[in-house]
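Note that one protein chain of the assembly has been removed; the remaining protein chains are unaltered in position.
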Amino acid sequence: MDGSVKLDEVVMRFGDFTAIEPTTLAIESGEFFSFLGPSGCGKTTLLNIVSGFLTPSEGQVLIGGEPMAGVPVNRRPTAMIFQNLALFPLMTVFENIEFGLEVRGVDKRTRREASERLLSLVALEGSGPKLVTELSGGQKQRIAIARALAVEPRVLLLDEPLSALDLKLRQHMRAELKAIQRKTGITFIYITHDQGEALTMSDRVAVMSAGRIQQVADPMTLYRSPSTGFVASFVGENNRLEAKVIDRQGERVRVDAGLLGELPGRAGAQAPLGNGQAAALYIRPEHLRPVTQGASGPQLEVDIVSVQFEGASLMLQTRLVASAELLRVQLGSELAKRASTGSFQPGERIILGYDPDDAVVLPDDGSPRLDEETGEVVETTAGTAGAVQPSGGADVRSA
Amino acid sequence: MFAQLKARFGGPLAMAMLTLLGMWLIVMVTLPQLQMIDYSLRPNLLPAEVGGPKDGWTLDNYVTLFNNDIHRGIFFKTLWSSILVTVLTLIVSYPLAYYLAKVATPRQAALCLLMLIVPFWINEILRTYSWFIILAFRGPLNEILLALGLIERPIRFLNGDAGVMVGMVYAYILFMVFPLYNAIESLDDNQIRAARDLGAGTLRTHRRIVIPHAKPGIATGSIMTFMLAAGSYAVPALLGSPGSRWFTQIIYNWFFEGGNWNQGAAYAFLLLVLCIGFMSLVMKFFKVGLGDIAK
Partner (left out) sequence: MAFGLRFYIVVFFLYLFLPLIVMAAATFNDSRFPTITPWDGTTLRWFGELWADGGMWQALSNSLLVATGVLCLAVPIGISSALFLNTVSSRAKPFIYALILSPLLTPGVIIGISTLIFWRQFGVSGGIFLTVLGQATFIAAYVMLMVMARLQRFDRTMERAALDLGASQWQMFRRILLPYLKPAILSAAVIAFLQSFENYNTTLFVVGYDTTLTVYIASKVRTGLTPAVNALGLVLILITVAFAVIYEVKRRREQASLARLSRQ
């Protein structure tokens, strides 16, 4: 059963608005693949194109190698889990799960066997005769999964299905979804704006912004080696320092960060960085650490503005002495302990250092980034963005 | 339009829906009205004369009304009386609607609404007939008034327009109460409290806060009541006397006693214009649209 999905130069336009820029992508059979991006980035549109609710303006979709042009929603080998689940409220759990089989003319006994089997897969044996309105949020979630699996899809499409659940249940369901995917071996295509979900469950993630795929990679690579400024800002938290490339030796890059002087970093994946090019240096808060004066490596002198205790770690809001820009610093538990003995108080001046391997240099490509205040995507033109950008809105920080 | 229906329901269903809708709107709603207007613009001819030299469009049937003092008088009397019925119904309904929406507890309101609905599930004719019994010359109302010594001789209630008024207010009250109730109910209680708090008296609170908010309901109720009153046949026929005829009765007579359908069609069209005119005026005055009227 080939559950591979191929997007071939797919474009989607609504009137003058281009929702999906030309996109080519291959999702392997049996893969857990996520589309991650802020609302309005086109990820749901892409899902609707795969499921058949939308017909692409250009290009084509292939599922299992077969072109899907002209194949209506109800004939595609896909099944969707909707954001609001869309369980049929007037039907029992059995009727919900068996609906897909019933409309295919499968006889009652086979149907019942299938639904019993699926109920045990989602660990809800015995709830078949209940009305779906009697179920809890997590149970509804599982029934929605069982209902979609009942039609034996080659590809399961999930449209932010966990967004309605509370935090605890959401984390539990992540593990459950992943387990079900492993057990069934079905291709999962998952849509979310929650990077925590995308990073924990997926084999690969496509980060999307403004109708364009910014990067496709496994979660680790995405986090370690973002290939665009947007990905660097959107996935995890990052400090952004504007700079100019001075010198590049293979992976090693030296940049001129204006008032901050020369700083070393690592060239981002496939980043075309020539000498003199406008670029940005991204350092994650957890990669900054206090160092003593005169130590080797890059040094940044900062004043502590505020301190947030976050349990396992300590979050410092600091201001660069040289440029007055803000820098966020996350201290691990060992260093955090020192805060209780009087270190790291607001007003204190400290020196921060980092491993040049952890600082990624990317060309300032004018790609969309997140607004500091609201966490929403804003379009930037190269050079006008603030020098330092502690990124991330509320939902971005949940990783 | 078909494409959108087909995309949602598939070809056969979309076809069936569009056919039903088209049949209704064209064959049952539009064409009969147009035919009625066409009729009203043609003279009443013998079958042999149809298609002959006399068969052509003319305004004669409308001129008839304006030359006939009695009919013209009845037309305007119907207009004024219907407006009076509308205003009376509004006055009677407003306190009740306000009570239901803002004073009564939910239980009381639910009970009252049920009690309101039940009589109106009963035939208009029967409801009107009840008043016929009460208002009769030797009926209970006269007997009570006599017994109380308020009058010396029984009154002929059914001789003038009074009986018709009472019957009509009674018959159409629900069409006023419900729109009013819906409108007042959507008013935030705090607005009333705030007005009181700022020192507004009962009357001022109603005039400045409740009534402006209830405008769409007043408009809807008035339009429905006026239309029903002006178009009523049963109430004036049962409770009216020969001296207090309604315009609908004249129309009926053209059709089934005068045998002049063309003349009747002209009168019917004038009645329709009257209702549309009233509706447009009310909608303009209260600044409401069709969507508000359909609740």
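Each chain gets a letter, A and B, in the order it is written, and its residues are counted from 1.
The rule we apply is simple: a contact is a pair of C-beta atoms (placed from the backbone, for glycine too) under 8 Å apart; a residue touches a chain by one contact, two chains touch by 3 or more.
None of these values were measured; they are calculated from a predicted model.
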item: Sole residue of B:Leu45, B:Val63, B:Val103 or B:Ile151 that reaches the chain not shown, by the stated touch rule; value: B:Val103
item: Contact set of chain A toward the excluded chain (per top definition); value: 51, 53, 72-75, 78-80, 82, 84, 86-90, 99-100, 102-104, 133, 147-148, 150-151
item: Missing-chain contacts mapped onto chain B; value: 1, 4-5, 8-10, 12-13, 16-18, 20-21, 23-25, 28-33, 35-36, 39, 92, 95-96, 98-99, 103, 112, 114-119, 121-127, 129-134, 136, 138-140, 143, 170, 173, 202, 223-224, 227-228, 230-234, 237-238, 248, 251-252, 255, 261, 264-265, 268, 271-272, 275-276, 279, 290-291, 293-295
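Basically, only the chains that are shown with their structure count from here on.
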item: Distance from chain B to chain A - Cα centre to Cα centre, in angstrom; value: 62
